[in-house]
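Here it is, the structure, as structure tokens.
With one protein chain removed, the remaining protein chains of the complex are shown where they sit.
Labels run A and B following the written order; every chain starts at residue 1.
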Amino acid sequence: MLRKIFMVDLLRGLRVTFKYQHPREIYTEQYPLERPVIAERYRGLPRMNVNPDTGETLCISCDLCAKACPEHLIVVESERDPVTKRKVLKNYTYDISRCMFCGLCEEACSTDALELSQDYEIATYGRENLVLDLKRLEAGPEPTEYTR
Amino acid sequence: MVDNDRDFYGQEWKEDRGEKSSTYLDASELVLNMGPQHPSTHGVLRVILKLDGEKVLGTECVIGYLHRGVEKIGENRTYTMFAPYVDRMDYVAAVSNGLGYCTAVEKLINVEAPPRAQYIRVIMTELQRIASHQVWLGTHALDIGAMTPLFYTFRDREEILKIFEKYCGARLTTHAFRIGGCQYETYEGFEKEVKKVCAFMEPKFGEYEELLTTNRIWVERTKGVGKLNGDECKALGVTGPVLRASGVKWDLRKAQPYSGYDKFEFDIPVGENGDTYDRYMVRVKELHQSLRIIRQAVDNIPEGPILAKVPKVLKPPVGEIYHSIEAPKGELGYFIVSDGSLQPYRMRIRPPSFVNLQALDKMVRGLLVADVVAVIGTLDIVLGEVDR
Partner (left out) sequence: MLDQLTGYLSSNLTPGAAGNSLWALIYILLIFAGVSFFVMLMNWVERKALAHFQIRLGPMRVGPHGLLQPIADAVKLMTKEDVIPAGADKTIFWMAPVWVVLTGFTTLIVVPFGPTHAVTDMNIGILYMLGISSLGVLGIIMAGWASNSHYPLMGSLRSSAQMVSYEVAMGLAIVSAIMMTSFTGYGMYGAGTAAGTGTLSMIQIVEAQKAQHVWFVFKFFPLGFIAFGIFAIAMIAETNRAPFDLPEAESELVAGFHTEYSGLRWSLFMLAEYAGMFAVSSIAATLWLGGWMRPFPNALAGPTWDLAFSLVPGALLLLVAVAAFYNAARMPKHLAMRIQTLGLWGLGAVIALVGLIMLIPAVRVRIADISWFVMKVGFFMYLYIWYRATFPRYRFDQLMRVGWKVLLPVALGVLIVTGIAGLTPELLAWAKGAR
């Protein structure tokens, strides 16, 4: 009864919010100045890896990624090299506009060619820029530096 | 657009829908539209209220604004391809959706996930349950007017989402499990981080309670509001914390254990009155119980493989199964009909929010307009699930 008169429950609530005012509790990251730390397994923008020694693409055009994708948005164009009888990658198109970033393509890739990098700044100015070709995929993430 | 004499399906307002005979438009009745864009309908839900001054006589929910045809998509994708789509239904608790789907398909092809995978699944699902309840708590408190618990719960949920990100690569649409087990091995320091998060969370739950449970304004707003007793719940098919708050002790984790839940020791909180306050208390207690399960699981993860032998090209035998799990919102069920081919013949999903939403009409009769928002909040609906 006394608790009700003295509004103890309300005072306890007030104390909880008061405690959080301390600047150490603030959890905001001020975005363009402080970029968050992303985990290694994060499924972001895809990239195609190249052989670090020769600079050639690691993709062997097995087409497994295109078959694994639920949205069927990978197109692998290859041609058979008449000398080595192996498939050579000619063009690789990845359409991010429908991509779910589910990671099935990354899992299906038999070499380490296709991986989903940690890039999350994928916004573009036009729809054409959402279809990535091999060059853009090999370039990888390019975070913007802000000056204003 | 709204015909005041007929309901959405063109049928006349039935006699039992309110104290007054509603085939006439009485001058004191008002039809009010809580439209699809509204800050507190938790998504695009349209509720048509029939009011008498301030009191609600009846409601009509119009859903379908978020219908994406997930079940139809399921008929056109293979079983492994469909798993990412399942996360997007209840986007607040994606890991549970994935668990339900994977266990359902495993039941169809008669494969059991190895014990290590089961433990990892339990840990992730319980973490997701905590995160989902935190979202619920924050938004429910915001609807009732307290704006700070939202920030506190979301901030604490960040820690769980960080673990998800480190484990499976995404925070919200996790695609954490695969058919037959887990794809990802636990990362370096997983157990330590999970234990740290548990230790961090426990006092925070106490703080949420400190802010709300005994607060007289909160108690007045939620006690006695939206009563639903056990028989009505069972008649409507309502499951989850709503059912447990009405006094029925039914939890699928104990009644039909799946994925190794029978190895863990935990209580099922049950309420008495079935009002909003009891639902709040049940969910808060479930938070503590989830922590208990996580602590038991993380101490005892067995070694071994994480993925059972499942063929790459999955062709289940002809047949159908229904498997349901205890998602944070209720009973999430998958009914899969397979005709032997790569793609399911029918993928029917029983979303808990869809079935719980039926109870809205019964709960808000005679309440004031301000309570409708509280009741929608306490049902914990996610429109992605309701509409699929």
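We adopt the following convention: a residue touches a chain if its C-beta (ideal position, glycine included) is under 8 Å from a C-beta of that chain, and two chains touch if they have at least 3 such contacts.
Only a predicted model underlies this, so the values are computations on that prediction, with no experimental measurement involved.
*Asks:* Can you tell me which of B:88, B:107 or B:155 touches the chain that was removed from the display?
*Replies:* B:155
*Asks:* For the chain that's not shown, point to the residue among B:60, B:90, B:126 or B:143 touching it.
*Replies:* Considering the complete complex, B:143 is the one touching the chain left out.
*Asks:* I need the residue numbers on chain B that touch the omitted chain, in ascending order.
*Replies:* With respect to the unshown chain, the touching residues of chain B are 30, 32, 34, 39-40, 54, 141-148, 150-152, 155, 211-212, 215, 217-218, 220-221, 368-371, 373.
*Asks:* On chain A, where is the contact patch with the chain that was removed from view?
*Replies:* Given the touch definition above, chain A has residues 10, 13-14, 16-18, 20-21, 23, 25-28, 30, 32-34, 146-148 touching the missing chain.
Note that in this section only the chains that are shown with their structure count from here on.
*Asks:* State, to the nearest whole Å, the distance from the C-alpha centre of chain A to the C-alpha centre of chain B.
*Replies:* About 27 Å separates the centre of chain A from that of chain B.
*Asks:* For a test of understanding, state which residues of chain A touch chain B in their complex under the given definition.
*Replies:* 4, 7, 9-10, 12-13, 16-17, 20, 27, 38-43, 68-70, 100-104, 107, 116
*Asks:* Taking the complex as given, what residues does chain B use to touch chain A?
*Replies:* Checking each residue of chain B against chain A gives 77, 80-85, 148, 152, 155, 158, 162, 165-170, 173, 175, 183-184, 187, 207, 210-212, 214-217.
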